[in-house]
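Missing here is one protein chain; the remaining ones are kept as they sit in the complex.
The block that comes next holds subunit A.
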């Protein structure tokens, strides 16, 4: 505990601007989905607005941190904040993993007539459960024609992401030792690996739509595949941006061996994204 040095910012315009921007983004997205492209400008204004607000908000925090306004207690507030934020992300992915497991373990076998009730099988008597589900129950929905082998692009991506966690740890250790150039190089490598992952995932999505018939509309397999890998991919993109910002801050000399929670929070986030990928690799691709 510190004695009365906890920094309480006076006022800030970023929260209100941020919520208005987020509101505009949601409103614009809704109009786009329901009424078409007329919502696009509002959505873009909102998106640009929230990104700008985040930029300025983080700039303020960095200024205050470098201005020496934060004490150890403030540092712990940031640590708790980031840790619980990552926990909320874990639960978000848990919803999608839960959907995947429920469908594979219960819904599909029941549609196939398994279980004491066995009523669901009356809907589509010819349906046979399988995973990956290539033949959805109703003929109006075209299933995938084929699925990916986990041992090609997905394995490469797994190796890339696991390596990136290692390179990031090396960068972190170097930073703690005060070896700024080493930290910079390994961090740059990590960002590069993140970009490789995103590119390969892009190639895989192209392949999915162009040659495998795996689409959002391709029944539950396509739905779970794209939502799980899609939200993960989004998190990799965000994580890469965060790491790139950290790289810029390392170059600026913002961090010391003792005081670099911004970097550490980014590392926590990146490792979390890595762990989610391991889950995806196992349960979306391999098993």
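Observations
We adopt the following convention: contacts are C-beta pairs under 8 Å (C-beta built on N, C-alpha and C of every residue); 3 or more make two chains touch, one makes a residue touch a chain; residues count from 1.
One rule holds in what follows: contacts and distances are computed from a predicted model.
Taking the options "Branched-chain amino acid ABC transporter permease", "Chemotaxis protein CheA", "Cytochrome c oxidase subunit 1" or "Aldehyde dehydrogenase (NAD+)" in turn, only "Cytochrome c oxidase subunit 1" matches the UniProt protein name of the chain that is not displayed. Only one of A:136, A:154, A:194 or A:262 touches the absent chain when the whole complex is considered: A:136.
Seen across the whole complex, the unshown chain contacts subunit A at 1, 3-4, 6, 8-16, 18-20, 22-23, 26-27, 29-30, 33-34, 57, 73, 76-77, 80-81, 84-85, 87-96, 98-99, 102-103, 106-108, 110-111, 115-117, 119-120, 123, 133, 136-138, 140-141, 216-224, 226-227.
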